[in-house]
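Working notes for the structure below.
Missing here: one protein chain of the complex. Every other protein chain is in place.
On to subunit A.
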Amino acid sequence: MTDQTMTPEERAASLEGMGCRRKRVEDVRFTQGKGNYVDDIKLPGMLFGAFVRSPYAHARVKSINADAAKALPGVVAVLTAEDLAPLGLHWMPTLAGDKQMVLADGKVLFQGQEVAFVVAEDRYTAADAVELVEVEYEELPVVTDPFRALEPDAPVLREDIKDQKEGAHGPRKHHNHIFTWEQGDREATEKVLEEADVVAEEMIYYHRTHPCPLETCGCVASMDKVTGKLTVWGTFQAPHAIRTVVSLISGIAEHNIRIISPDIGGGFGNKVGAYPGYVCSVVASIVTGRPVKWVENRMENLMSTAFARDYWMKGRIAATKDGRITGLWCHVTADHGGFDACADPTKFPAGFFNICTGSYDIPVAYLCVDGVYTNKAPGGVAYRCSFRVTEAAYFIERMIEVLAIELGMDAAELRRINFIRKDQFPYKSALGWEYDSGDYHTAWEKALKAVDYEGLRREQAQRIEEFKAGKTRKLLGIGLSHFTEIVGAGPVKNCDILGLGMFDSCEIRIHPTGSAIARLGTISQGQGHATTFAQILASELGIPASDITVEEGDTDTAPYGLGTYGSRSTPVAGAATAMAARKIRAKAQMIAAYLLEVHDDDVEWDVDRFVVKGNPERFKTMKEIAFAAYNQAIPGLEPGLEAVSYYDPPNMTYPFRAYICVMEIDVDTGEWQVRQFYALDDCGTRINPMIIEGQVHGGLTEALAIAMGQEIAYDEMGNVKTGTLMDFFIPTAWETPNYITDHTVTPSPHHPIGAKGVGESPNVGGVPAFSNAVHDAFRAFGLRQAHMPHDHWRIWQIAENLGLHA
């Protein structure tokens, strides 16, 4: 079949554009072990750095003696805060407007904190030298409870700012207090609560956990003293922002810094921030004149680089007797650890937690978040979510369940009567967002029907009878979750990180033979950008996806962008891709008209070509147009065919989902089994359904882990109790259930191709679905709230507290 005989549909299909289940082009190298990760980079003369870390959660550093370490053959240097201080690099700014010690400056604030940096000829010598550095500590009282941290007599953690009354986000009211962030109408909300028929009140805790990507954080820093150019290969989710940050804190001019994110083995928010390892590697390379590699091990990753969640969310929700929600009140005590190193847009110290009104039409709401220092690791990153959206989704989806209990109502019905209706979009929420689009009722009905919700409830009722009759020790839980995300940060008018507007970018060059390269300001960590962005371009430009190279992650070649996290790549860079492609198509139209000897307006786009209107036999394909752009002098047009677009989104996108989990729970051992999981995702226009399904499977499995066992737990001394994968739960194929995926499509009205972002939704909405299933199993026996993670013993504890073991 030739170009001439194919129908437009066949031509479109051959492009493998949007909607195609195109196989991931990245996977050929990943599945053959041929990826190129940071730890694969080996440079001539490269040294290896390793940290001496604090065994204590809170201690004064009395002295550091590195003589024995320096005497070990192969050790090149040992850096301490004293060495970094003259350069002003013993502290560094955080993304949250705070500062963080690069190396312990007089004291340590969490177990695993970086105390000294050993640089040696190889990683084995470095590890031996770490053992030889003698640090004398004086232990200080440890605070791991954020409520205790705010008591008047609580130990002062941050002595450097203890008298500072003003923080980066307004007044501080206690020496361990970071910020207060208020949204909504407090007075009106409290009035509604006072006058309401029904008020449900509950404390919802979303425990501390960790993104734990397969590849830990690391970098290779190489200062070329001849050219004055610093190159850093690193596990960076935002390479361009890192370049700017490195320039600002090191004083090296930005054009002399090149940041490269090679293949990244998962990020999930863990690789957004800047870590002491990066700074120390750069300094060590400048000092030694040799490349320096630093790569965390698994325990270091879990103990010291960015954690997620740790929100204590006190909620009150008001409703009429028949279940219409009339108001929502929320206070969060946010445990940020020893330094405020959250990675949020600057104006949002609690991220987009104010999406906590969820999918519901709640007329009035009030939110207050207090950030607190404790003796725990810093972080608070968005673990596969958009800036605290997952905490918000968990909060509202638990509050809905608690309200349903209070009202004696079915929780599916309670959701149904409170959903924002399709005709209310664009919808202004009580906490300040404008939801772009949605059709919640359609998705909800489809989900309930798919699982035979009424049938499940009948089965559950029967199971309860059998349990009461002593015929079974297993209960059945039906976990519901309907949630709305806010992704695609974001409009430059209100979203920035360190003053950098959160636009993103794409630059496209069409080669003379009609193939192309596109470079973006984002960076894939496994999302499949090289596959999906090529699909957008294929549909926009009529060039086969397989003829398009997508490149990201090298700041010397890619256009400036804010990186990949918060499901922003498709909403922002994906939009830039479409917009840049449209600039190319506009020029291509002029070239085609010239070649066809007609007026520009007399040709129209047809899949992969411009045709003369009313005369489809006369056309020029993109391939022909591309060649002409390079070999013909066309009056009024420059040669070449390329374009760049920097896209500042007019709004966020608001994908939504309906998830239902059916879980069997053994009340004696706490063992659980997910019998069924139905996941309906509406992420707007679907670029590659197979990649979407893969993202949903992956995110749900993370959600399963978080809800059912994964945590970063501390004892009262501030020791990390879950610092290895023995205790930190990562599901294997054995624990992972089957997922049924489904979808509706409600395109974003403001996005050029209507796409909304998908990567993080399953983590965000999966957690409440799993957790609600556990709660629901025990609802008939009086359970209102039990904190996650729902590991075996905590499930047993629920049953024990309810008297089910008697």
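Quick note on the criterion: a contact is a pair of C-beta atoms (placed from the backbone, for glycine too) under 8 Å apart; a residue touches a chain by one contact, two chains touch by 3 or more; residues count from 1.
Criterion: contacts and distances are computed from a predicted model.
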item: Chain excluded from display, named as in UniProt, from "DNA polymerase Y family protein", "DsbA family protein", "Carbon-monoxide dehydrogenase medium subunit" or "Urease accessory protein"; value: "Carbon-monoxide dehydrogenase medium subunit"
item: Residue of A:T5, A:N631 or A:T732 touching the missing chain in the full complex; value: A:T732
item: Residue among A:T231, A:T722, A:T746 or A:N763 touching the omitted chain; value: A:T722
item: Among A:R11, A:R60 or A:R123, residue touching the chain not depicted; value: A:R123
item: Where the missing chain touches subunit A, by residue; value: 123-124, 127-128, 131, 297-299, 668-671, 709, 713, 721-722, 725-727, 729, 731-732, 734-735, 791-794, 796-797, 800, 805
